[in-house]
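Data block below; observations after.
Every protein chain but one is kept in place in this view of the complex.
For reference, chains read A, B and C in written order, and residue numbers begin at 1 within each chain.
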Amino acid sequence: MKEKKYLVGIIAGGSFLVAAVTAQEQTPSHLQELLELGMHPGHAYVDEGRELFNTMKGPNGKTCASCHGEDGSKNLEGAYARMPRYYTDIGKVADLDLRILSCMTQYMGFDPKDKKFRKEFDKWSGKYRVPLATFVASLSNGMEINVQIDDPQEEEMYKKGEKLWFMRVGARDFSCGICHSVLAGKRIRLQGLPDPVKAKVYTHWPAYRFGNDRMWTMEDRVRSCFRAYFLFEKKWNEKSDWVKKPPPYSDWVIALELYMKHAANGGVIEVPGLLR
Amino acid sequence: MISRRDLLKTASAGALALLMAPALIGSSFSRDMTLEEALKEHLGATLSDLTQSDKVRIKAPTIAESGANVPVQISADVPVEEVEALYIFADANFNPWVTTVELSPMNGEVFFATRIKLAKTSVVRAIIKMKDGTLLATSKEIKVTVGGCG
Amino acid sequence: MKKTVIYGASFTAFILIACQPTAQKAAVSEKKEEEKKIQVKKEKKKNLAERFKIALANQDKWQKACSNPDQIVPKGIDVETFRKEMMATVKFPEGGVIGKDIKRGEKLFGDPDKGGRSRRGNCYACHCGDPRILACGNIGPSLRGYAKRGIDPKDTYIRIYNSWAIVPCSVMPRLGYHGVLTPEEIADIVAYMHDPESPLNK
Partner (left out) sequence: MARIGRAIVRVPKKIKKGDVFKVQMVITHPMETGRRKDRHGKTIPAHYITKVEFFFNDKKVTTLHTGPAISKNPYFAVMMKATESGKLTIKYEDNKGGKWEKSVPVKVS
């Protein structure tokens, strides 16, 4: 319900006239009506993730359910609410995507250097990551986000995330913060700019985006955001010098996730979310 | 556009194949149609055969940020027993016909919801074909805009 | 140049089946080129972390100054000096700040045939203007009737080339400064904005 309220809140649709009058003015919107349909393809990902969780065997014969119980009944409920966090077994701060990867490689016997496996895992259209992440996240539905910063590594990552959030860089002089903190509430075209601190956006991630008809985890989202920065190595050149994304599961991504999710503490998780 | 490599491949495979290629590609396209043609094909009717009726309702957004996903809900205040089928057409699409829904008394009421694609700003039409042959229709314009940061 | 050669070769093959050798030769060089491309791609992927690191380190000193929670010029830095330094970077095109190709200016501003899209200019992301473009942002002021406001085209040019010369740390990208748009392209946008006949002003 909270999710719905929030989503409806951020949609500032409208014609030119409306736009000229006020930013808060809302007209019947696309997304609002999509939400009213009540069911969306994100639910198919949860379904698929559950099946993988229970039946997909790693090279050593174990499934996710071998350790976590059928449907994640053992120790996985609420796990997502605490992520990203420091894990002693991998020795670093991990987000949902990296945690699943490390589980599959450390405990199920997948080879992290196996190209075929990594293709299926890393790509958004691959078999494993997105459905599993969506399913595992959905096990925390109804719970409050509760990200703690008590390990020194977590603290370091948090600081890194905060710095990155406000860092102006790239050929467009953007930072996350200028649009999502300073200008929050305004619109980019018809898209409202949510403030992750006040609006607790993290509650509905991973989310299904109708714009390109696929499920996004926050990892995908953060990495893709950097495309808009027009980051460059030497001198800005769209064709030869554009550094589009940071590498997957890198500290930059996880630091930003930690910063944002900590800001969303107290928000009630409801995934899969739904976006324009 | 056909890439250079494809062009070369096809070329070395022989001119005949190349000559045929456009025809092969063409066959996988659905042919462009006008609304009148689509109405004729699916309903055997013309625009003037439609009876505008406020008993039929379309629920859809006025502005859609993405033409790839426009939610459309059709309902009608007519007994489902008298209805044969429900049609959706989108005027500006390459093929205006969107869907045909054959209803039966077991449906309880005339209702259908889905998400459709719109190539551009377009009038969307809902047509209810009654068992006596009457075509009840209503329409709504949906403006398709650019989503996101552009 | 190469493109023309290859296209030419394939065209010959198209007319005469006997031209097979030409096509094959072209195919070999094509293959090499393809391999080279793949190599470059691999290199890029391998160094993604390295490249990203460099890209972040490329932050210039003005960007660094603006990187605070308020995203404004911090205390201790003189705003006037900031402006002056930014002003010194502005390069003007030879033909003056009002360009000739209004159509190109419109396309860079936001192509009306594509709903106002334009990757490089993308003005409609933040500004409204042409009433036909419904999906326009409200981060910046509406540019409707811009030409009637008595603004000097030179100021418009500077604002687009390097907005920080006027409002330091503004959210508006310094499009000319970074080379996202060339001076000539910016001049065309200025021409579009100041043309009384443009849909912005009608």
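What we mean here is this: contacts are C-beta pairs under 8 Å (C-beta built on N, C-alpha and C of every residue); 3 or more make two chains touch, one makes a residue touch a chain.
Because the structure is a prediction, the values reported are computed rather than measured.
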item	value
Chains on display which the left-out chain touches in the complete complex	A, B
Missing-partner contacts on subunit B, residue numbers	1-3, 6, 25, 28-30, 68-70, 73, 90, 93-95, 97-109, 111-117
Subunit A residues that touch the omitted chain in the full complex	37-41, 43-45, 47-48, 124-125, 131, 213-214
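The rule is simple: only the chains that are shown with their structure count from here on.
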item	value
Chain centre separation in whole Å, for subunit C relative to subunit A (CA means)	29
Whole-Å gap separating subunit A and subunit B, where each centre is the average of the chain's CA atoms	34
Touching two or more other chains - residues of subunit A	15, 188-190
Subunit B, residues touching no fewer than two other chains	63, 65, 143, 145-147, 149-150
Touch list for subunit B against partner subunit C, complex	4-5, 7-9, 11-12, 14-15, 18, 63, 65, 143-147, 149-150
Complex interface listing, subunit A residues touching subunit B	13-15, 27-34, 36-37, 188-191, 210-211, 213, 228, 276
Subunit C residues touching subunit B - in the complex, by the definition given at the top	3, 6-7, 9-10, 13-17, 20, 23-24, 26-27, 30, 34, 110, 114-118, 122, 124-125, 134-135
